[in-house]
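All protein chains but one are shown at their positions in the complex.
Order of writing sets the labels: A and B. Residues in every chain begin at 1.
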Amino acid sequence: MTLFAFALLGKLAWNQLPPNPIAWGGALMVIFGLIAVVGLITYLHRWQWLWKEWLTTQDPKRIGVMYVIVALIMLLRGAVDAGLMRAQQAVAVGGTQGPLDASHFQQIVSAHGTIMIFFVAMGLMFGIINLVLPLQIGARDVAFPFLNATSFWLFFAGMALMMGSLVVGDFSAAGWLAYPPLSELKYSPTVGVDYWIWALQISGVGSLLSGVNFLVTIIKMRAPGMALMKMPLFAWSVLTSMSLVAFAFPILTVTLTLLALDRTIGTHFFTAGFGGNAMMYVNLIWAWGHPEVYILVLPAFGIYSEIVATFSRKKLFGYVSMVWALVAIMILSYTVWLHHFFTMGAGADVNAFFGIMTAVIAVPTGVKIFNWLFTMYRGRIRFASPMFWFMGFVVIFTIGGVAGVMMSVPAIDYQVHNSLFLVAHFHMMIVGGVVFGFFAGLTYWFPKIFGFRLHEGLGKIAFWCWGIGFVTAFTPLYVLGLMGATRRLDHYSASLGWQPLFIVAGIGVVIIACGIAAQLLQLGLSVLQRDSRRDLTGDPWNGRTLEWSVPSPAPFYSFVKQPVVTERDQFWADKQAKVHHKKEYEDIVLPKNSGWSVAIGACAFVFGGTVVWHIFWLTPLALLGIVAGIIIRSMNDEPEYRLTAREVERLEHQRLRKVKAYEASQI
Amino acid sequence: MSNRPRVSEHNEHSLTYGKYVGGFLGSIFLTLCAYWIAVHGRGGLGMLEVSLAVLAVVQFILQMVLFLHIGEEHGPRWKLAAAGFMLGIILILVGGSVWIMNNLNTRMTPQQMNQYLRSQDNL
Partner (left out) sequence: MNEELVSEHRREYEATQKTIVGFWVYLMTDCVLFASLFAVYAVLHGNTFGGPSGRDLFHLPYVLVETFALLTSSFTCGLAMLAAQRKAKNEVLFWLFVTFCLGALFLGLELHEFANMVHDGNSWRRSGFLSSYFTLVGTHGTHITFGLLWMAVLGVYVAKRGITESIRKRLTLFSLFWHFLDVIWIFIFTVVYLFGSRGV
């Protein structure tokens, strides 16, 4: 009987539940969170509404909102991980063990990095691109709406696996990149690394498909007259970033697959014997990993370009050089990956080549920073909260960036590789560059999507807490790194004198937590006060690009009529020339909702879960579900519906009546 | 005024028997050449690799042009650009990886590591 149960449930067993109180805390948060969400929706009788309006949607604006919601929830989890890590390192000195044992600490370290990169940064990025890109290039939708929705649900499935690891089983303790041999079966026999592999593999497929999708959207669906050199910089940044996604993610797919094969069917790609080569894993994972960080930062650069131009009330300085800088960074990002493993033992010639290329890639980045500053020079600057995030970025990213240029010299890198100096550098890049950029973008474009503005004061408080907290948390790490502290330490000797610095870093994290609290407060308060914060014009910031030409919130069909473009910043030009477009209505073809995206995502989750837990009888069924979903969906010859011109006119009049009624009520 | 769309709009590339037959026969020929060289060829190992690689690349171009119709787009040549970019990435990825791993493998053999460790013992 036990044998049968074993086969049925694979490796699932009672002893896979959390082993200690802190781990139970995580598990209970997931379980109660799920119960709370399901309960609330049931109580409000909103299941049908949720399914029809959100879960099966193919409207990129709604898909974008779902991405951002998931990413922000994961941000909370990643931040809790960070808090636990800082707490551990502040107290675990000499005789004190700290709240976490070594294994648990390593799992939290690994989860923190994995969540922040793959689910927070990638999630916010794809979310913002979905929300903004089609509007900005004058398109109603992305090139492949069904694929877009499926990508989101694959992302969701990966996230669900990450959350599952909090409840049953453990997580990988091999860092956010799971180097072998540690991540091989011999040294990580539990399901942790498998959770890591499949969460990333499944969401990675979603990312790859999104990369192709947005690439083709920009190539093929720009408004008539919008030549590439007339596109807004954000659209250019998405073009270059998605080119990186499309051509780098297959490397990740292969590398994860090879590790999975080593762990499941006994291959010897990266094992310590039988002709495996663990160094090849490091090589491949960074051949993906380096483009990945540029994937994240380029859209953030694009956001800054939009924000700086808008809030300086001046056109962006050096448009052409900004475009070339993006392209140069895109190409160069494929030529620097060895700088992540200078110390693995390659010769001076190899190290020198990659060191030089790494130094070179800093040049186009510098060009961009100067161009933003030149844009501000002699502009009529308005310091709204998005500009605060930008100013914080300039300071933090520059400091972190020059630390990076230092480390591009292999001789220096030998001293600081894998120390806290490195950790401080890349956090300044990702938080100062990517996260601040996405926060700025979310604030900037929030009114366009939801129709009301966020509370400015709380936004500024959030920025100051984040900025001061972040610098407080990470400056000590530079010092510690130079003093010899390595990364991922769960305990250290008192004689080293490191503790005061770790305590300061811990204080920094507390200040960041205040920033997060301010953001949550900002969101809640703004929703409650939304009636007094309504954006009635559709153009709350006096913007320059096409997305501000549609009302706020943007209607589900986006544009009544696709705009025609003749120059850069067409919307701004129209405003200056006081051009008013006649109201013309035409038929609009839109994609129908589809439940198949959800079904494919669900089957992907089951597939991942069954492979992780060795419930192998269920795996082919899940795979069959995915394949069947694709085939059945492909047989749908009528995936679109037509909105007649009259219906559009009616919807527009309805919207205008609401605006007038609201204006009247405010008097 | 004709309301039918121009024929050229529908056929991005007009398919002809010639292209497919040419591609097929050319590929057979190149494959047999490569086979013959691999089985019967003499000469230094370098010559072998180069000639087989060249034959493969030629057959690749042949099939890309005649079967996959690359370079025949009207308007902006996105397919060609994507293919070109892909080739660049592949050269960097495969070439770079082989260079790096070769370098690492020769410098990081267990024997060398042991030698180095032993040499450090006297410090």
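Here, a residue touches a chain if its C-beta (ideal position, glycine included) is under 8 Å from a C-beta of that chain, and two chains touch if they have at least 3 such contacts.
No experiment lies behind these values; they were computed from the predicted model shown.
Which displayed chains make contact with the chain that has been left out?
A, B
Just one of A:Trp236, A:Phe249 or A:Trp286 touches the chain that is missing; which is it?
A:Phe249
For the chain not shown, which residue from A:Gly276, A:Gly441 or A:Gly629 touches it across the whole complex?
A:Gly276
Touching the hidden chain in the complete assembly: which of A:Val320, A:Ala577 or A:Ile631 does that?
A:Ile631
List the chain B residues touching the unshown chain?
With respect to the unshown chain, the touching residues of chain B are 3-5, 9-12, 14-17, 19-21, 23-24, 27-28, 31, 34-35, 37-39, 45, 48-49, 52-53, 55-56, 59-60, 63-64, 67-68, 78-79, 82-83, 85-86, 89-90, 93-94, 97-98, 101, 105.
So that we can see where the missing chain sits, which residues of chain A does it touch?
Touch with the absent chain occurs at residues 143-144, 208, 211-213, 215-216, 219-221, 246-251, 253-255, 257-258, 261-262, 265-269, 273-277, 280, 284, 287, 589, 627, 631, 634-635, 637.
Assume only the chains that are shown with their structure count from here on.
Quick one: chain A and chain B, Cα centre-to-centre, how many Å?
Roughly 34 Å separates the two chain centres.
Could you list, by residue number, the parts of chain B that touch chain A in their complex?
Residues of chain B touching chain A: 76, 78, 85-86, 89, 92-93, 96-97, 99-101, 103-105, 107-108.
So in the complex, which bits of chain A are touching chain B?
219, 243, 247, 251, 277, 279-280, 283-284, 287, 334-335, 337-338, 344-347, 349-350
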